[in-house]
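With one protein chain held back, the other chains of the complex are shown just where they sit.
By written order: A and B. Residues from 1 in each chain.
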Amino acid sequence: MTIDQAYSYLFFVALIVFGILMAVTLIRCIIGPSINDRILSINMIGTMVVCSIAILSGLLDESWLLDVALVYVMISFLAVIILASVYIREGRRKAAASDKETAGKKEEESV
Amino acid sequence: MTSFEKWFYGETDVLNHAMDEAREPDSPDHARKERVKARLAEIRETEQYRERVENSRKEFRGLYLAVTAVGAIALIGVLLYVTACLPEYGAENPHTLEVITRYIEKGLEETGAVNIVSGIILDYRAFDTLGESHVLFTALICSMLLLRLDRKNMRSDHEDYYTVRTDKFFDLSADQIFRRVGAFLVPSIFIFGIYVVLNGQVSPGGGFSGGAILGAGLILFSASFGFEKVDRIFTRKVSSIITLCSLGFYSFAKGYVFFTGANGIENHIPKGTPGNILSGGMILPLDIAVGLVVGCTMFGFYSLFRRGSIGGNGAATGKSSK
Partner (left out) sequence: MEIREIFTILLLIILILCAIAVNFTKNLLSAVVIFMAYSLIMAIVWAMMRSPDLAITEAAVGAGVSGTLFLVTLKKVHLEDKIVSDLIEIDLDESEEETAEVGEGAQV
């Protein structure tokens, strides 16, 4: 077995391991009862995709795949940030609504 | 200001009178709608209606599921069989052999672009790209028609105009993570987007990808620093002028090339040496035009959905942003 063959086997095994990990994370994303599970699993899938694309660029010996990896890193950050911000807003709105409810109940009790 | 300028800059609204009639309390449509609502409320109270709603959910449910499953499986089977009949990935198909060999053999010398895909999109089939850019522009205009929030058309029960426009309680631009990472990441995204747009004919990329990256960069900028900072550089006028000039330039340039090509006249556009940035004839300027249109469109959609206007708080005061 030459060095090239050994490298290609190494890369392929790493890719398959990443693929299995992505499948498992995806199952958590589907099942996860709360939204935090889903946001975290999307972030993790994005990181694993970037790693797989970098491994692919070493395997196929193409340099343009590193451009794709760069784009992915920046854009997946944007997606996770916007997802989290929508949920922080929801949480604040619900907290404000429940504050109003408790304030209203206190007023009723006092009156 | 002449009346044309007033209409052009958005101070008078063409659809103003048509859409407001049904909402006035005095119009006949409004009275009819009130009657319909009252009648519906009466109907929903009765027992028979409730029973019918309950039963319609229970009966035939098994039948619907069975028919849906059979139909879906049949469709999947047909699609899989047809896909299996296609030639293999990378094999030579006698039907399209002529076009493929022409593109691959003569693509570099006829278009001057190392990236044959960019050469095909923006040189051989530039007419299709022209249509696609116009489709993007039309989508943006239609979204603006439907989603623009003015004082006049903001009358809904669970949203108040001023809370939507001045959404400070749920605004996250004061967050530390947004600011610090945004300060580092937004310039990087812009530079990378410009790099991808300019290198369309040399390395993979091109107008559409670069435009999407620029749009995503603008979205990140507005999400992490607030909308006031974006409004300083990207107002509605800027967006209109950019799209107008880009699409106009694309149409005139390609019109000139088609005219000279159809009549057999030589169009004196230099091809340059392949591999440089300034090569490939018209591919570089057209890439820039397409990238700008796509970037403006992406950010325009985001801004319209978030706050009902593309730039500025012109709607709050009733005048266009100046």
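Here, a contact is a pair of C-beta atoms (placed from the backbone, for glycine too) under 8 Å apart; a residue touches a chain by one contact, two chains touch by 3 or more.
In this text, all values refer to a predicted model and were calculated from it rather than measured experimentally.
On the side of chain B, the interface with the absent chain consists of residues 33, 36-37, 39-40, 43, 46, 48-49, 53, 89, 115, 117-118, 158, 196, 203-206, 208-209, 212-213, 215-216, 219, 298, 301-302, 305-306, using the contact rule stated above. Not every partner is drawn; the one left out touches chain A at residues 9, 12-13, 15-16, 19-20, 22-23, 26-27, 29-30, 32, 35, 38-39, 41-42, 45-46, 49, 52-53, 56, 60, 62, 64-65, 67-68, 71-72, 75-76, 78-79, 82-83, 86-87, 89-90.
To be clear about the criterion, only the chains that are shown with their structure count from here on.
Averaged C-alpha coordinates put the centre of chain A at 25 Å from the centre of chain B. Of all residues in chain B, those touching chain A in their complex are 169-170, 172, 178, 181, 185, 188-189, 192, 196, 203-205, 209, 213, 216, 219-220, 223-224. Against chain B, in their complex, chain A makes its touches with residues 64, 67, 70-71, 74-75, 77-78, 81-82, 85, 88-89, 92-93, 96.
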